[in-house]
Structures are given as structure tokens and as C-alpha cells.
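Selected chains from the complex are presented in situ; the others are not included.
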Amino acid sequence: MLNFESDYTTGAHPEILKRLNETNFEALSGYCVDKYCKSAKEKIKKAIGTRNADVELLVGGTQTNAIVISTMLKDYEGVIAVDSGHISTHEAGAIEYSGHKILNIKGKDGKLDAKDLKEYLATFFADDNREHMVYPGMVYISHPTELGSIYKKQELKNIYNICKSYKIPLFIDGARLGYGLMSKESDMTLKDFAKLADVFYIGGTKVGALCGEAVVWTKNNKPKNFVTSIKRRGALLAKGRLLGVQFDTLFTDNLYLKISKHAIDMAEKLKKIFKEKKYKFLMDSPTNQIFLIMDNTLIKKLQKKVAFRFWSKYDDKHSVMRFVTSWSTREAEVEEIKEVLTAK
Amino acid sequence: MLNFESDYTTGAHPEILKRLNETNFEALSGYCVDKYCKSAKEKIKKAIGTRNADVELLVGGTQTNAIVISTMLKDYEGVIAVDSGHISTHEAGAIEYSGHKILNIKGKDGKLDAKDLKEYLATFFADDNREHMVYPGMVYISHPTELGSIYKKQELKNIYNICKSYKIPLFIDGARLGYGLMSKESDMTLKDFAKLADVFYIGGTKVGALCGEAVVWTKNNKPKNFVTSIKRRGALLAKGRLLGVQFDTLFTDNLYLKISKHAIDMAEKLKKIFKEKKYKFLMDSPTNQIFLIMDNTLIKKLQKKVAFRFWSKYDDKHSVMRFVTSWSTREAEVEEIKEVLTAK
């Protein structure tokens, strides 16, 4: 069975497992203060090119979104996000669980348009009834987005400038950041994110780790007593070494970007095959997620040989389906799907 | 440096790392529905001797307590716990974060006394003002307790009978359950817990896993759509295999209890040494945690050679200090502390 179901179907990059083995019997303090956590944080700061950053390691993406957002919003604030944003759709209401509303703006191919953001904020602050409404207190975007699209540097600058003019922090969900950075269409480096966001995270779970997301506050703006806020949300990992060793490994010898590039290469190959076979794309995606509009009967047939995921209903006879490559996708798998598709 | 700081200072049992390696490249669905999670759950059900149980795997202890308690309490209810209970002290208010109050009863050596529980409930339900008070909706106990003590089977029966008579579920925090089961003073098996609690968890983090706690509802009484409730709290692990493989390994060939026994053996050895050296015990603890009342100057001196943890202030000159053994404590370490103590 071929598997293009998601970018978290396999375990960890072998180098990570090796390092977990090698360090296994070292006695280390818990709760992310051990030497591997410290080293990982230092390497991340170096990679993003600033000393004035705070880094914390958390276990998963939804958890990270909920913690970052709820600790940075004020009591009367909510977070702006596009309607297709991960926090808006597939996090089971984790932001609302923290008591805060998501203020939805309609996205374009999964992205927030700077003009729409500007209009939203201008309208809000001109509204006489705004005391009865949720104040926008943060802007959340994903890079890449849930639909695989990415922001150009200028687009991000435009958004960030608006945020700054309203003194509202910009938070970038980088669950798949590596794949965004290695996209052929990307004009950004990791250092740019440190300049164009107040806080962002570098996803590990979907990019070669067993688990783990590294949150970066770019201006030493981490909320005070943050460890207690993590603990309070049940998210403080006792054996912090599990996160430390993983991110230390991912940020050694450029491993994070190297394995991200592989996923992009495989995605490009896969897209080429779909194009040759005249499959219909929902939109052009320059990262590791490919969305196709497929006939429901074809889907059923194909799913006997390939694992891929339902994304949304398209019409009564068609569905949007998602194919995903990852750091661990083997070239042979991509070759093989070519054969399977031929046989349709 | 000798290390008796806690039972989570080392990584995972080597068998677990071996299995993570072996299964690393298998493509598995996320979110704890893969074959290793399923197998782990089946083995746990077998170990506790009932088919009518639901099992879920979570990442950490505070997280597990918060999720189990907040999904099982009704809107107007709180959870009863002793004042030294982990949820009452060292979880940074995670239960209150979920909106619910902890109703404290004074513990005895860390344990809840059945008589005190009975008195509490009788008083509450006789109180004319109870509509203005938080209803007791669950009883939480730890086994072993935070002070290393354990319940005798009859003590647990007494508590459970009171719970049943008030139709209030009993939840047992088993973060160190293995160490409780292997205690020389224990008269209980894992099967007994399935009979004497409505829900309990089998701790992995402190008993040989990198992370992970297995929650068991003993009467198919897991709350509906529980996965969504986990997700909503940011606690659903994407690569569920990490939990599945670990618990599958721990419940193969009795590994969980074997390694727990080792920790107990080491603790007994360590206690013997402390007794020989005339150290003062806070209380008699039959598990892997040892609490000593120590002179503050001695503590400082000793901490240069041995890692162990401050627990609480005793008086102006003395502190309560904690020494902990674990599945990974080497006999040589225990021998060595004997030498260090001799040298005082």
C-alpha cells in the first residue's frame, strides 16, 4: 500500500533515533532545562539570526497554537485568522476552549490578504459598538497554509506592517515551515521569519520528529512565567530531553532544511505525474500538499492501492482529496503511483 | 554525580527504543488508531482482566488528570482530593484551568481516609446552602501517593464503597502505579484496580517510557467522543505510534512490572543505608520515593555529589528532601551513595 495520507505517518528521522539512543542513560533534569534543550534553543536562535529571541519546545501543533494564542491575548481580545486556518477548522475548538474567539476573515487560497486585514481592522475600530465586540488582539497565519500555499516576502511584510500599525502581534503557525522554506516559489529564509513575525513556530512533528514544535518569540517577548502557563495547560513534558534531543539533531548540519527539501522534490515529481495524467488541481500548491478534485468512484478504486485523504466535498459526484509527501517519502513510492494511475 | 532526583531523569527502557527503531518506517495513521496503539490497549485490557474497559493513551500526567477530571465532572461539580494530592499542589492549577474546583480534605501520610471522605460527603449533602457550593462529583486519589505511601486493598474498598453509595466516580492517579504494585507492602494486583476504581491510569513516563500514560475506564464508561475532547485540549498526539509502541512494549513479557520491581529493590537498599546512617525519615514509605528530614548545611554539602530534591521546608534549620529510585537506577549508584554518606 502506497501512503500519501499525511506527513506524519512515519516515525522519526534515523539520526534522531540514533541520538535518543546515545543519550538515553544520561541523567537529565526534566521539564526542558537539560543540556539538549538548551543546545537546541541556542542552535535555533543561531539559525534565525538573532540573540534577542526566546525559544520554547512544545509537543504538538494544536497545543502550541492554543498556548501561544491564549497567553498572548488580553482578556477582551480574540485572534484573527482566515476561515480555512487550522485553528478555525481542525483543532476541535482548542482556541475557544481557552475562552477566546477566532475572528474569521475569508482567505484567498488559504492565505490572508493584507487588504482584507486592513479593512477588517479599520472597520472594527470605527465601530461605535466595538465595546460589545471581541477586540482583535493577534493575527494568526499559517506558512505554508493548510492548502499548501505560501506567502511571498512582500505579502508578509504588508501584513506585518498593518499589525505593527495597530500594535497587534503577528503569529505564524509553522507546523510545516520547512516545506514552505524549501518550496521552489519561496523567497524567504528562516531569518526572515524572525524579522516578519512577533512569534512563530518551527514544526517538528511533520518534519522528521516523533513530536515537537519549537516556538520562537522574536523580540524577547515570551510571556512571563511561561513554564507555569504551559504546566497549567497540561502541556509541560516531564522528559524534556525527548524534545531537546530531537530539535538539537534537526538543527545540526542543516538537517531540518535538507529533509524538507526532499519532501518538496517528491511533491514536485508527484505533481508532474498528476499533470501528465490530466488530474484536476484544486489550486496550485508549491509545497508538499497536493489537492485534487476527483471523481468519487475513482477515489474508491484508487484507495485500494494508495492511502490519501478526503479533504472536503466538492460537489455531489466529486471530492477534494489530499496527497502529501514528507521527509520520508521514497522516490520508489512516487514512481509506483505513476503505475497505479496508469492502470485506471 | 549520583542522581536520585526523580524517576524521570533517564530516557526509555532499551526495549522501547529498539521497538521504536524497528517500526520507524511503517506508514501508520495518526492519532492513536494504529496497530500498535490497538495492540497496547488490548494487552492492557488483558492485564487488568476485563474486556469491558476502555483504554486511551495520553502524553503526560498533569494532562491526563486534567482531561479525565474535566470530561467526567458535570458543570456544577468539583473533585475531592487530599491537600497533598498532585492536582492540589504541583499541577500549576490545571484542574482549575478547566473551570473546576478541587475540594480538599486533609490527608494522612498522603492518603485519603475513608472516614474523612464519608464525613465530608454527609456534611455536604446535609447543608442547606449546598446549592451555593461546589458539588463533589469525583474522588481523586493517587496510588502510590505523592509521599510514596500506598493503600491497602481494604482501605481502597472502603473508599470505593462510599463513592458508589453517593454515585460519585473514583479516579486513581497511577503515575507511579508500577512502583505501588511491586511494593513489598502491597496486597493488590493490577486486576484489583479494575475492580476498585471507575477510572485509573497506568503511568509510563515515570516507569520506563519517554512519555505516556494509559487511562483505563473500567466499565466502558469513557466519555463520548473522547478523542475530540482530547484534541480540544491540545493533547492529541499526531504520531500516536509513539505511545502505542511504548505501551505495547511495556505490556509485553510483563516488562512494566519487572522494571518496577527493580526500582523497589533499589529503594529498599537505599532505605537500609539511610537507616544504618541514622537519617531521619519523614514517614515510612514502601515505594520508590524516600523523604528525609535533613539539616540544611548537610544538604548543601551532599548536593555536590548527589542530585536529590527539595520537597518542603521543615523548620528554620531543616528541610524535607526527596530521594527517588527508578527502573534505571543502577545498583552501583546505590552502593556509591553509601560511600558518600559515610564520608559526611
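Letters A and B name the chains as they come in the text, with residue numbers starting at 1 for each one.
Here, a residue touches a chain if its C-beta (ideal position, glycine included) is under 8 Å from a C-beta of that chain, and two chains touch if they have at least 3 such contacts.
For clarity, every value in this text was computed on a predicted model and none was experimentally measured.
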item	value
Whole-assembly copy number, given 2 chains displayed	4
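Methods note: only the chains that are shown with their structure count from here on.
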item	value
Degree value of the rotation bringing chain A onto chain B, based on Cα positions, nearest 5	180
Between chain B and chain A, distance of the C-alpha-averaged centres to the nearest whole Å	33
Chain A to chain B touching residues, read off their complex	1, 3, 5-6, 8-12, 14, 17, 20-21, 23-30, 59-67, 91-94, 97, 205-206, 210-211, 228-229, 231-239, 241-242, 307, 328
